[in-house]
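Shown here: the complex without one of its protein chains, the others still in place.
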Amino acid sequence: MNVRVQQDDFDISAEIAGMRRGNPKIGAITSFVGVVRDINDGDTVATMTLEHYPGMTEKAIAEIIAQARGRWEVLDALVIHRVGTLQPTDQIVLVIVASTHRGDAFAACEFIMDYLKTRAPFWKKEITPQGGRWVDARISDDKAAERWKT
Amino acid sequence: MNVRVQQDDFDISAEIAGMRRGNPKIGAITSFVGVVRDINDGDTVATMTLEHYPGMTEKAIAEIIAQARGRWEVLDALVIHRVGTLQPTDQIVLVIVASTHRGDAFAACEFIMDYLKTRAPFWKKEITPQGGRWVDARISDDKAAERWKT
Amino acid sequence: MPPQRGDNPTMITLLYFARLREALGTGREQLALPPAVMTLAGLRVHLAQRGAAWATEMAEGRNLRAAVNQTVVAADAPLSDGDEVAFFPPVTGG
Partner (left out) sequence: MPPQRGDNPTMITLLYFARLREALGTGREQLALPPAVMTLAGLRVHLAQRGAAWATEMAEGRNLRAAVNQTVVAADAPLSDGDEVAFFPPVTGG
């Protein structure tokens, strides 16, 4: 399955190895790993909790991948997103796109991340010394997703 | 060391883990893995040999990374390029860029790959059923590198 | 007279997520739609009439997203018996 929502951590080496052994036409693999930062909007982050909408999340991500496949040559693609409680420096999300050439792999990977940030139903709650707070959506993320509408 | 030229394979998981544990400000890690394809320009590729210019290669890649750092917010960056004999589906090159936000990480990673393709002294020789042949430089690679001169 | 549904009750499942779930104190409920509630927008007005946190969170000015049967839809989307309707804040994953 190309979309996984899970509490467990992921191993990007193993995922990439599976992809390239599965298709010898792959020449370029681009990936993105999102990481929990220890500081956000000026405050120290102790832990983070990620909530999602089971069912819709997987559907939304599969739809984003399908859109990317329609726009670029994508030989393989994978999204893993973690939920539950995470610490600073933990991995949150993994996007991998494999293609024949790197231009398509880079564009499709960035597109999937930008759309995931604005379309996939996940919500982050940060625990800081001031207590818990739900992270606000960023206008910069909306703008990043808007870029692709040309 | 942020630039490594080696015969051995690399482990992207281990490299990314080292980066994110080394700097809790990292929020986005973008990476590129180049892979040996079994077919190039229509011919079956059995093995590939990569030659480089020891000394200059490392210097050229370090210079490319320095340029990327001058253009984007780069918290950490790594390039590993393999030399010697490789098989289809083997990993050739790894570029990892870590930043606070993903826009910078994506741009810097693609920039480094585009410049590496046209500036770093590596040469590929493919062994096909028709014998060995040195791979010709691609005009598309020159164009990809030209894009960044704006 | 505005359009109304028939006599059979229209049952929907309501889901609330994240900040909204915490503010409303519930993540899920079954609701028999009043006959006059035909659309998502009508449902939101109906829920706001519960007062207190509901009035605040469902108010027109609040930046809320909604999905019907796990697809994000516009405010004028019609509702049908058996629908799964979710309200949630703008997403912040990745």
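Letters A, B and C mark the chains in the order given here, with residues in each chain numbered from 1 onward.
As a convention for this text, a contact is a pair of C-beta atoms (placed from the backbone, for glycine too) under 8 Å apart; a residue touches a chain by one contact, two chains touch by 3 or more.
All of these numbers come straight from a predicted model, not from anything done at the bench.
One chain is not displayed; in the complete assembly it touches the shown chains B.
Of the listed positions B:N2, B:T44, B:Q67 or B:T118, the one in contact with the omitted chain in the full complex is B:T118.
Mapped onto chain B, the footprint of the missing chain covers residues 34, 50-53, 55-56, 59-60, 81, 92-93, 113, 116-125, 134-138.
The rule is short, and it goes like this: only the chains that are shown with their structure count from here on.
Once chain A is ignored, the contact network of the remaining chains breaks into B | C.
The distance from the centre of chain B to the centre of chain C, with each centre set as the mean of the Cα atoms, comes to 50 Å.
The geometric centre of chain A is 22 Å away from that of chain B, both derived from CA atoms. Rounded to whole angstrom, the centroid-to-centroid distance between chain A and chain C, based on C-alpha atoms, equals 28 Å. Residues of chain A in contact with two or more other chains: 34, 113. The multi-chain contact residues of chain C, meaning those touching 2 or more other chains, do not exist; every residue touches at most one other chain.
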